[in-house]
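Up next is subunit A:
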Amino acid sequence: DEGKQGGILRIYHRDSPGNASIHEGATYSLNVPFMPVFNNLVIYKQDVAQNSMDTIVPELAESWAWVNDNKTLTFKLRQGVKWHDGKPFTSADVKCTFDMLMGKSQQKFRQNPRKAWYNEVNDVTTNGDFEVSFNLKRPQPSLLALLASGYTPVYPCHVSPAEMRTHPIGTGPFKFVEFKANESIKLTRNPDYWRKGRPYLDGIEFTIIPNRSTAILAFVAGKFDMTFPTEVSIPLLKDVKSQDPTAVCVVEPNNVSTNIIVNSTAAPFDNADIRRAMALALDRKAFINIMFEGQGDIGGTMEPAPAGLWAMPKEMLESIPGYGPDVKANREEAKKLMQKAGYGPDKHLAVKVSTRNIPVYRDPAVILIDQLKSIYIDGELDVVETANWFPKIARKDYMLGLNLTGNAVDDPDQSFYENYSCGSERNYTNYCNKEIEKLFDAQSQETDVNKRKKLVWEIDKKLQEDVARPIIFHARTGTCWKPYVKGVTVMSNSSYNGYRYEDVWMDK
Partner candidate 1 sequence: MADMSDLVLDVKNLRTVFFTNSGLFKAVDDVSFTVRRGETLAIVGESGCGKSVTALSLLRLVPDPPGRIVGGSVTLEGTDLLTLDDAEMRAIRGNRISMIFQEPMTSLNPVMRIGHQIVEAVRLHRNMSAKEAHDLAIEMLRLVRIPEPARRAREYPHQLSGGMRQRAMIAMALACRPALLIADEPTTALDVTIQAQILALILDLQKELGTGLVLITHDLGVVAQTAQRVIVMYAGKKVEEASVEALFAAPKHPYTRGLMASIPAVPASDVAPQARLNEIPGTVPSLVRLPAGCAFAPRCKLAIKRCQEEYPPLADWGGGHLAACWRAAEVAEVA
Partner candidate 2 sequence: MTEALLEVTDLKKHYPVRAGVLRRQVGTVHAVDGVSFALGIGETLGLVGESGCGKSTVARSVLRLVEPTSGQIRLRGEDITHLSKTELRPHRRSMQIVFQDPFASLNPRMTAGDIVGEPIAVHGLASGKALEARVAKLFEQVGLRPDQMRNFPHQFSGGQRQRICIARALALEPRLIVCDEPVSALDVSIQAQVINLLIDLQRQHGFSYLFIAHDLAVVAHISHRVAVMYLGRIVEIADKDELFRNPRHPYTQALLASVPIANPHAKKIAPLVDGDVPSPVNPPSGCAFHTRCRFAMERCKTERPALVDAGVGHQVACLLNEGTGRSQ
Partner candidate 3 sequence: MATIDYDLELKRAGANATGGWRRVLFLARRHVLGAAGLIIMTVFVFTAIFANVLARFDPLTVDAAHALARPSAAHWMGTDSFGRDVFSRIIHGARISLAVGLGSTALGGTIGVIVGLTSGYLSGWFDLVFQRVSDILQALPLLVLALVMTAALGPSLPNVIIAIAIPLIPTVARVIRANTLALREQPFVEAAKSIGMSEVRIAVRHVLPNTLAPLIVLATAQLGSTILTEASLSFLGLGIPEPYPSWGRMLSESAAEYVRTAPWLVIFPGIAISLAVFGTNLFGDALRDILDPRQRG
């Protein structure tokens, strides 16, 4: 049915983002409130929950084409689009944006977390005001997926990165009004939006409420039309449902895996047996039962099906040591490995499990420690403040780390290169296997989806067998809104891409 015009959508926000510049952030605390300000070249279709190549649609680009042996990706741009400050949008803006992302321009981002996404891009060229081309070193079909992420808006050339951090200018359906740190973020309808009749809403108001229970109470009390997306935990979801039965809630995976980073450069985990024993000891089902009351997924690196596109089939998964359903048998085997390494009932191995001092990290760590008890490992929790977490990991100042890895797009390129390739900054464990690296490149260039899938499965399985970064589970989270809020779709295989909100309207 046709949406109604008007109304200000009130959403609470979980946490004050550091700034307003999507390119300089790496958290959906930033994506959610600021995605509505921008447009991409292409975007995942906002009303389809599962992101895939097939759901990518043009946005600032009117069309795209792979040319030059799949080594050039060319976009025809939309004409007559205006930035919020009235300046016209042209191909120069696109070039500026990507040059900056690749570190090639004069002006620099303070931080540029996704620079590696463009490792295979040679340069970006323009052809007139309304055509741009991405020239690649080798074919990389995934590039389009990366460009369709909520993380890849087009920035205006004429606004400095510093300004973008405090007062972003976009072409999107909503204009930025104000951002009061720790207080609120306000957007208002862009009356000159290129897409006629959109957006429906007059504006969006985010009130920052870090305290979860206060936030949920406020939502229940009708102070908000919608919760912060994907931020409602399973227990809270029950609470919402019991207090406000009319609320519409969805629970979806969000392509964030909870995993263990193992420091294999130092004792005791330089011993492969102990690494393997640890992987065998995991009772993944128990984690999911405790953390999500059963509503979570077991899988490898790639998000499990059906939401995930690249997951191994069940049989393949269960053939990996530790994934088998018989936890007891796995643990018996683990004990044997431990005994081989010189530990036993009388001689326990003491380890420190480091993790960040926030519940989503700490809670699984507590369970992990409890499970390790069963194989003669006495774990001690070492909670680390956010500020110190990555420096600590980088220093290799840990034995085991409990870590969360979020994937911006459900695509093997993004997750493999980032987390498992030799020398990648985010490969915390320094896992380095040249053979697998070759497979990474092979799948990346593969244009046949089915062939690519096979490759990806093989890689994923190998990674798990190597105990490179044991994946414990993939989380699911909830989002709720009042019944009169229409047109919200929560993405099921990424939590960064679905917040344009131009189609959202309120039936009030």
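With respect to how the candidates were assembled, all candidates are chains of the complex that A comes from, given by their letters.
Convention: a residue touches a chain if its C-beta (ideal position, glycine included) is under 8 Å from a C-beta of that chain, and two chains touch if they have at least 3 such contacts; residues count from 1.
This structure is a prediction, so every number in the text was calculated from the model and none was measured.
Going through 1, 2 or 3, you find that the chain touching subunit A in this complex is 3. Those residues of subunit A that touch candidate 3 in the shared complex are 211-213, 233, 235-236, 238-239, 242-243, 283, 285-286, 289-290, 293, 357-359, 362-363, 365-367, 369-371, 380-381, 383-385.
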